[in-house]
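Structure record follows, encoded as structure tokens.
A protein chain is absent from this complex, but the other protein chains hold their places.
Per-chain numbering from 1; labels A and B assigned in written order.
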Amino acid sequence: MKTANKPAKAPAKAPKAAAKPKVAFFDFASCEGCQLQITNLGETLLDILGAIDVVEFREAISEKWDKDYDVVFIEGSIGDHHAEERLKKIRARAKVLIAYGACACTGGVNGMKNSFKLDEIREHVYGPDYKWFDSTPTKAVHQVVKVDYFINGCPVYAPEILEVVKHALRGLPYTVPDNPVCSECKLNENVCMYERGVACLGPWTKAGCNSWCVNNGNICYGCRGEVSNPSKAAQDVITKYNLKPELIKNKFDMYNKCKENDQKPGKGK
Amino acid sequence: MNQHILKKEELDAFIKKLAKRMKVVAPVAKGYDNFAFAEVTSADEIALKYVPTILPPKKYFMPVREKVLEFSADAKGFTQKPVVEYEETAIFGVHTCDLAGISCLNMVFSERPRDYNYLTRKDHLFIIGLECLSYCDEHASCALVNSHLPNGGYDLFFTDLGDKWIIHVNTQKGEDLVEGMGLPKASAADLAALEQARAAKREVFKNEIGVEAKKLPGIFAKAMKSKVWHGVGERCVSCGNCTNVCPTCYCFDMADSVGLDLRTGARTRTWDSCQFETFAKVAGNENFREERSERQRHRYFRKFSFPLDKFNRFFCTGCGRCTRTCMAKINLKETLKELAAEHN
Partner (left out) sequence: MPTQLVKEEIKNSNWKLRTGRIIAAKQMTPAEKWFDIALDDGELDHEPGQFVQVEIFGVGEAPISVCSSPTRKGSFELTVRAAGRLTKHMHSLGKGDVVGIRGPFGKPFPVKLMSGNDLLFVAGGLGIAPLRSLINYVMDNRKEFGKVDILLGCRTPKDMLFGDEVKVWEKRLDVNFNCTVDRTDPDWKGNVGLITTLIPGVTINPERTFSVVVGPPIMYKFVIAELLKKGVPEKQIVLSLERHMKCGMGKCGHCQIDHPKNYYCCKDGPTFTYDEVKDSPKL
């Protein structure tokens, strides 16, 4: 199996049903919209809550838990030294860590910070006294600590939350689909955005969202990250529809700028 | 079997009567010259002149996702129930290319070991064909594979005779329906008009690639190492569009899932594509079709070579969907011409 993001070695047996796993949610640089997706699950949420024991969840409850966690959800990207330290401490106490949402999985829109010189962007945001405010180039969670499961998307796609939770409860690896979004979009019989004369990132973005955006009349913005082996022939697609390559690259940078952190120095995109 | 007549203004009544008996699906416009089979309840929703739909009617025979087995495991042990889900449905307006596609799938799934999910569902589908008297667009190559003329595979088949359709009745089920609706039998003049329409059609539909179909097996016999595949592979995006839209592609994947109770579960069959990178990969990470060129070659062989040995027919119906849907301009007619040119 080709696994885009390799989860950790699965525990030998699923946790016993009797002991409900202790689950916590932590947010870093993000809009917390992905945590809201959990509360949007409706009836499914009740089923999930029947299977787990939520000990920390800022969007709905506030409680301080001082023991280890069975499962932690990390929302948000990592943008300063303090966040990095806090994340490492959480990791040390967590049996399973789930990167939750685009900011955590790919750096998300916060990665756009990396398109600028750090001090320039700090000054722009914090004003002349910017040096008092800690800031580092944006990193995705896996660029700081080991990640066991990825739930991609901005926001996360509800059915996928459920799938990953079930996999985590059983200690099974979850494979993020690594085919282009088109593979799902076509099955939904959407009129291809390119036929409408609009550039869409579907051909290079990982599927798994059931082409949610395109089903609702939007283009794919690439929020789930680039497939691990993207077509080298983007040029053909781009010229067929009279587009400029820079347009596609710029569109991709919106969610995927942090990908450059994964690449070895000297290795171009 | 008989030929009956339906006046054009009576189509709406026909669809409405049919919709009282079963679900009716037909091509509907989605904009930008795209069409899809979807449920209709009246004639004005139907696109009577349409370019082949985004997905072929195979989606009714073999749904994109299909539960084939339900199971549960608890203290009492393991229980299972193989299941099929179906809905009595009439598919209206199926072109001859798609009728050919359905015939291909029927062969595949009737072959032992039989696929009872497919075969059960097939028995609950009522097929109404619709003849094309002119090309849908330049990507079609139905004359090449001789699927531009009706060749069975339907209950009823509509051919346009100006202000009416002549309906060829191919099954008892079809006969019962048109008799029940009181559709009149075709007159000798109607039959003559049909002959005339067919004669005119033969003048319009000609081999689209300038290479005789009977030469294709010879061309493919030498095509395993052709350079053409490299060019095709370099363009391919591996999005799987070409196979998803193909009326004769039927490769699938199986996955087991469990409910949140972790005790009940199901096995689901979903469409898969030989164009995906992981398709021929094995657990040890060896990938037997790692290159896009190998995967594209495989797709073409599955249309023009393999099925000849097994089913004595091409598994390309000339519908043109793969060319239309390819974002990277991979063109079936061009590829065949290139292979033929290389062969000579």
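In this text, contacts are C-beta pairs under 8 Å (C-beta built on N, C-alpha and C of every residue); 3 or more make two chains touch, one makes a residue touch a chain.
For clarity, every value in this text was computed on a predicted model and none was experimentally measured.
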*Residue in contact with the excluded chain [from B:Pro113, B:Gly162 or B:Gly182]*: B:Pro113
*Of the residues B:Leu191, B:Val204, B:Ala221 or B:Ala341, which one touches the chain left out of the display?*
B:Ala221
_Among B:Ser141, B:Thr159 or B:Ser305, residue touching the chain not depicted_ = B:Ser305
*Hidden partner interface residues of subunit B, rising order*: 19-23, 68-69, 71, 73, 77-78, 80-89, 108-109, 111, 113-117, 120, 124, 220-221, 224-225, 250-258, 262, 265, 267, 272, 274, 279-286, 288-289, 294, 297-298, 301-302, 305-307, 309-310
_subunit A, residues in touch with the chain not shown (by the definition above)_ = 1, 9-10, 12-13, 170, 172-173, 175
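Methods note: only the chains that are shown with their structure count from here on.
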*Length of the line joining the C-alpha centres of subunit A and subunit B, rounded to whole Å*: 37
*Going by the contact rule at the top, pick out the subunit A residues touching subunit B in the complex.*
1-2, 14, 17, 47-48, 50-51, 162-163, 165-166, 169-170, 178-180, 182-183, 186-187, 189, 191-192, 194-196, 202-203, 229, 231-234, 236-237, 240
*asked:* With touch defined as at the start, can you tell me which subunit B residues reach subunit A in the complex?
replied: 30-34, 36, 53-55, 64, 234-241, 244-245, 257-262, 271, 273, 276-278, 281, 283, 292, 325, 327-329
